[in-house]
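Notes follow once the structure below has been shown.
One protein chain omitted, others in place.
Moving on, here comes subunit A:
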Amino acid sequence: MAGVGGGNDFQWCFSQVKGAIDEDVAEADIISTVEFNYSGELLATGDKGGRVVIFQREQESKNRPLSRGEYNVYSTFQSHEPEFDYLKSLEIEEKINKIRWLPQQNAAHFLLSTNDKTIKLWKISERDKRAEGYNLKDEDGRLRDPFRITSLRVPVLMPMDLMVEASPRRIFANAHTYHINSISVNSDYETYLSADDLRINLWHLEITDRSFNIVDIKPANMEELTEVITAAECHPHQCNVFVYSSSKGTIRLCDMRAAALCDRHSKFFEEPEDPSSRSFFSEIISSISDVKFSHSGRYMMTRDYLSVKVWDLNMENRPVETYQVHEYLRSKLCSLYENDCIFDKFECCWNGSDSAIMTGSYNNFFRMFDRNTRRDITLEASRESSKPRAMLKPRKVCTGGKRKKDEISVDSLDFNKKILHTAWHPKENVIAVAATNNLYIFQDKMN
């Protein structure tokens, strides 16, 4: 079947899968965020156990021209640890909510990782040389007796096995009363924003003891609380612009030049809804779980429970494109409310050219939509289709009546197998899909 995200001859193929095979999934191993860096050379994952694993793409080898570079472990470290808020008797989870890379400016790589309360700037650097021939100490580190030193020598740099070190360079703490859901690096490469349920703060990457509050939607009386902030992102080119989405399905675009406190939006995006069509579930399923600007900066995409919408920043009154992710779940809303699945927060992402978008679903299915051809495809991340370079077969959910061969019925879907986090390589057709505790990497067949 003609594929999505590329030309007509496009086909997604399995490339790699990382993680344990056994059925018993330890909670700490559940992947909570996936992010490529700006070049796509590095792929970072964060998990519920507070750990970060970074994969690096192998250089393409001349011996195996057909297989694109594989991603192998580059560095792994414990980013956050569980903490306890003694004042409120609450545990602060070490789960990594988001990772965002900084653009590379020197040999080292920098990323921001955050849990519910604290953001950290990590420096990942390589060491492949070590100095030998010190004057004041031996090769094994023991200090030499200074009186025994009769001649001076210049230490020489010798090659050593590559060591990748991660060190925390900045800790941005104590600025969020509520749970951080988003971080976003600004295009000025100097500042970044962090958003929790009720507030958004602007930080300078060099300054940890101070941050500016730029949005505050906390009502004076908490009984009057009607919506919370669900996601926020900086504009990719305009460093004064950012957006934040709400649990009521609206998006506000703010301009930091207009005022110090951006409580008043510059643009308000909302799709009109007929009040008579509202049900108990309407507001819950309209809650936006993710918002992402297109690379061009002209559009933004929002993910709510059942659909993905593309908005033109110049048009506030409705989205320009709406894609149904799993419309068949509308007849299951009652049980999805009972098992809390209706509150699952799916993310979405653009491909490098903004021609395609991807988002996850249940049963380890994920969906891709081609904006130009309007074709869509459902694929599955499963160990069964995990032979090297095996082509992925499109999947189909049948909603009722006769189930065709190879189709799966809505009632057979596994709602514990959710794909909440996916990432698309910034330049190529390589995607990373997190399926609970496993990370799948798929590539296109054409090289």
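As a convention for this text, a residue touches a chain if its C-beta (ideal position, glycine included) is under 8 Å from a C-beta of that chain, and two chains touch if they have at least 3 such contacts; residues count from 1.
The definition used in the following text is that contacts and distances are computed from a predicted model.
Taken from the listed names "Chloride channel protein", "tRNA modification GTPase MnmE", "cAMP-regulated phosphoprotein 19a" or "Ribosome biogenesis protein BOP1 homolog", the protein name that UniProt assigns to the chain not shown is "cAMP-regulated phosphoprotein 19a". Residue A:Leu90 is the one among A:Leu90, A:Met158 or A:Ala258 that touches the chain missing from this view. When the omitted chain is restored, the residue from A:Lys248, A:Arg375 or A:Arg403 that touches it is A:Lys248.
Touch with the hidden chain on the side of subunit A covers residues 18-20, 26, 28-29, 31, 45, 47, 49-51, 53, 73, 76, 78, 81-82, 84, 88-93, 116, 178-179, 197-198, 222-228, 247-248, 277, 279-284, 330-334, 337-338, 437, 439.
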